[in-house]
Structures are given as structure tokens and as C-alpha cells.
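The other protein chains are all here in position, but one chain of the complex has been omitted.
The first chain written gets the first letter, and so on, giving A and B; residue counts start at 1 in each chain.
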Amino acid sequence: MELIQLAVPVLLKGLGMTAVLTVVSVLIGFNLGLGLALMRLSSNRLLAGFAKYYSNVFRGTPLLVQIFLFYYGLGQLSLIKDNPALWWVVSDGARCAVMALALNTAAYTSEILRGGLMSVPVGLVEAAQACGMSRMLRFRRIEFPLAIRQALPAYGNELILVVKGTSLSSTITVLEITGYAKRLMSQTFAIFEIFAIAGVLYLVINLLLIAIIRSTERVLMRHELLSRDIRSAPNPEGSATVL
Amino acid sequence: MKLKILMLLAGLVGGMANAVAADGELSIGTEGAYPPWSMSDASGNVTGFDADVGALLCTKLAVKCHFVVQAFDGLIPALKAKRFDVIISGMSITADRKKEINFSVGYAELANMFVAAKGSDLAGITDVDALLKALDGKKVGVQAGTTHAHFLEKRVPNADLKTYDTLDQMQIDLASSRLDTAFADQSALQDFLDKPDGKNFQLVGVEIKSTFDPTLGEGIGVGIAQDNTELKAKIDKALCELIADGSIGKASQKWFKTDISRPCN
Partner (left out) sequence: MEFGLWQVWEAGWVTAILRGASITILVGVVSMAAGLVIGIACGLIKWARIFPLSLLVDAYTSLVRGVPELLIIYLLFFSSVEFVTKVVTAFGYAGVAESGYAFVIAVIAIGAISGAYSTEVVRGALAAIPNGHIEAARALGLSRGRIFRRIIAPQMLRIAVPGINNVWQTTIKDTALVSVVGLQELMRISFIGANSTRHPFIFYLIAAVVYLIITLVSQAGFDGTERLLRLRTGK
């Protein structure tokens, strides 16, 4: 009990860092991943090839190796050290972790979004084309919303992997939940209890995340719910508002 | 669920635990990455001051030495779990650690110091209190789980503390100027200053003795499991003899160029 009173406030301090690491790297990683998915599907062989190799390299090597390579490896190169902007990123453990996490999740996100984009029926895109929609508008209104709806469950899993991945940044001096847990462990030696509390904290985050994704899924899939309602009680006005 | 079973089994096993030491062999847990105390090479051989202390101790006790290399902050849990009989790894005797394990008499003592870039603000400070105050907001490197880490956590809570699993990693970050300063014992820092990486650095002229703050411990001792009082008595006696006859002092001269052995009382 005493231990919980000691450990929880300290670990909660780390929770903030874990959240920041997750949110920032997901924001960057999603946009990069979307770009990579579009490159992969483009007819330009060079772009498609680059996106493919990028994804294979980042998915084929452990995140820990990427983090160490960026933090200790790049930190050694004078090329990086002499460039203020690059050094700003590499000099700090947390920024370095965000870079590694973002580049890593971008690779997985690109695969997920590619699958989603490929699942959009050609007929719908053609119909939009026939309506005279521009390419940008078509992407924004037709392809992207349909793709994201298809990809959401898989993307939810990826988000959980990012949350778990943030724990690796404790190995490059970042004090997030795992970092604080390790510090507490060497102070109290209550190994099992400390790591169990930290584990529960991660579980809670991930359960919350799952709940958010489920409800987003429900919002995106509301047409199905509605169409079921419509079948049971025909309501032409109702279907009009959906559009 | 797995955790529960694990806990249950661990409890069961814990009940029947006793020393696993094979007769005629003393297994020694050491870090293997803390020059010049304890260094291990690629093939697993351990050298350094602590390796010598261990060897002297084994000869005195007429047993064979067997070194087990293990990350520093895992040493105490592993000793409690009887993975080895003793810890010899430049480990300071502290009140917190005494709650977990027993210690022999202290066999050595070193000054604790900071290192900083030559000509930096910190480098010129000569007063302890001024130094600790100047650390606020600074990036300070320290090894995880050490007395140095606990000291900084307690005395300079506003410093931006960066903890490392090994001193090597800390030295890489010092050299690449990710850190403003680092705190360790004098010998470890001297090791860094002697390398090409350390040529732009200097010791800050403030020696922090363990008498300044009890978190810094009461010298370096051999860690022994709490229930192993028989072994503690043997080791205490052997260490006192080795300190008295100058053997440990000699080993210290070899690794530190000075005698850091602590008189036995």
C-alpha cells in the first residue's frame, strides 16, 4: 500500500511523457505513412520502389536497433552535429525517440492505408470521375474516407504498438513510464510490484485507446446501423440526412 | 493470470531457497563495464581492481573464483535470488541497500566528482553548495541505480537527470555534448579524461566525500545475502587481513595509481 502511494505519483509523471511521445509520433507517422501509401500506389516506378524499400527496411529491423542507431549512431556523425536543425533533433533523447517511432510507424501505417486504399471499389472512383470531381476532391471525399474506414481496426492495433514502443525510449535516457519504473526499482527493489503497476498503467492506456477506436468505428459505420433501422422502419427523410 | 502463477511459484520456491554455492567455489557477481573496477572482454574474462580483490579474497578463503557478469542495477536482485554468492562491483554501502542485502566491511573509498567541458561555467566552481545550485536545469549524466544517481535525485531534484545503463553510454553522450556534466567516482571520470573523447573536459574542483551525505554510502563493500552470516564473517576477516597486509593497497596502486583501500576497524 505504501509502495503504491510512492510509485503511482512517480509513474504518473512518466505518463505525460509517454502520451506526448505517442501523440507526436502518431501525428507525424500518419502523415508520412499516407504519403508513402500514395507513393506506393502511384504509377511512378521510382516513387513506388522507394516506398516499398522504405517499408521493408523499417518493418524488417527491430525498433530498438532503429532507436540506438538514431541516438548513438547519428549522434556520432559530424555531418549531423554540424547541422543545427538535425542536431536539435538528435541531441535530445525524447526528440530522437519521436523521430524513430514516427519513421517506424509510418512504415506500418503505409501498409495499412495501402490495403485500405486498394479496397475502395473502382466503380466508386469512376463514378466520382464521371461526376467531374477533381483528383484532390475525389481523394478527399471518396477514396480517403472509405479507405480509412476499412483500415481503422488494423490502425488501432498499430496505435497500441506505438504506445508500447514508447517504452523503448527509456533506453536512451527518456523518463517516461518505463524509465521511472526502472528508477523506482533501483531505489526500492520492489521489482514485481513496480513493474506490475507500470504494466497496469499501460493496460489502462491501451484499453482507453481501444474504446476510442471502437466508438470511432461505430461513427464511421453508422450508415450500416442506419440502413438496418431503415429496413425495419422505412424513413426516406432519414436516409436523406445521411447523405 | 500468468503473473499470478509466477508469483505463487516464486513464493513456493522462495520458501525452500538456500545457498546454491558449490563447495570450494565462490561465485562473484560483477558489472564488467565499470573501468577500472570491473571490465569484461568479448570472451567474458573479468579484469580490474574488483577482479583482483575477488582473486585475493578467493586465495585467502582457499576457494575458486567464478565471475558472473550482470548489469549493475540487476546485481542486488540477482544476489537475493542466489544467482551468485557475493557482489564485488565497486558497490557503495548504503542504508537503502542494507535493507536488501548485507555488506562486508568497506574495503575502499573514492571521492565523488563532476566532470565538465573545459572553460564551461560549471568547470570553475570550487564550492559544493554553489555547484549543486548551479546544476538546476542542467543536463547531468549519471549511471542508473548508483549512489551517485540517488544522491542527485535527492540533492538536485531540479536538474535534468539522464541515467545510463553503462558508463560507456554516458561517456559517448558527454563527448557528443548531450550532457552539461556527469557525476561519478573520480576513477571512472579519470578513465574518461584519459581517452581522446575526454580531451576537452576537466574535473570540477569539488570532491564530494561520502561523509557529506549518507546517500553516498560508507565506502565500497562486498555484497552478501542477508541470511549468509557465516560467509560474511569469513569475508570480513579475510578482507581485514588483506587490507592490513597491504595486498589491497597494492592492487589499488596498480589500477588507480593511488591507495584507495579503507582501513579496517
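By our rule, contacts are C-beta pairs under 8 Å (C-beta built on N, C-alpha and C of every residue); 3 or more make two chains touch, one makes a residue touch a chain.
Note that this is a predicted model, so its numbers are computed, not measured.
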| item | value |
| --- | --- |
| Selected residue (touches chain absent from view) among A:S42, A:N56, A:Q129 or A:S215 | A:N56 |
| Touch list for chain B against the chain that is not drawn | 1-3, 6, 9-10, 13-14, 17, 20, 22, 27, 33, 42, 68-71, 74, 77-78, 80-83, 165-166, 168-169, 172, 175, 197 |
| Interface residues of chain A (partner: the chain not displayed) | 56-57, 59-66, 68-69, 72-77, 160, 163-168, 170-171, 178, 181-182, 185, 191-192, 195-196, 198-199, 202-203, 206-207 |
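Note that only the chains that are shown with their structure count from here on.
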| item | value |
| --- | --- |
| Chain centre separation in whole Å, for chain B relative to chain A (CA means) | 40 |
| Chain A partner contacts - residues on chain B that touch it in the complex | 3, 7, 10, 73, 76-77, 80, 96, 99-100, 144-145, 149-150, 153, 161-165, 169, 172-173, 176-178 |
| Touching residues (chain side chain A, partner chain B) in the complex | 72, 75-76, 81, 91-93, 171, 173, 175, 179, 182-183, 185-187, 189, 191-192, 196 |
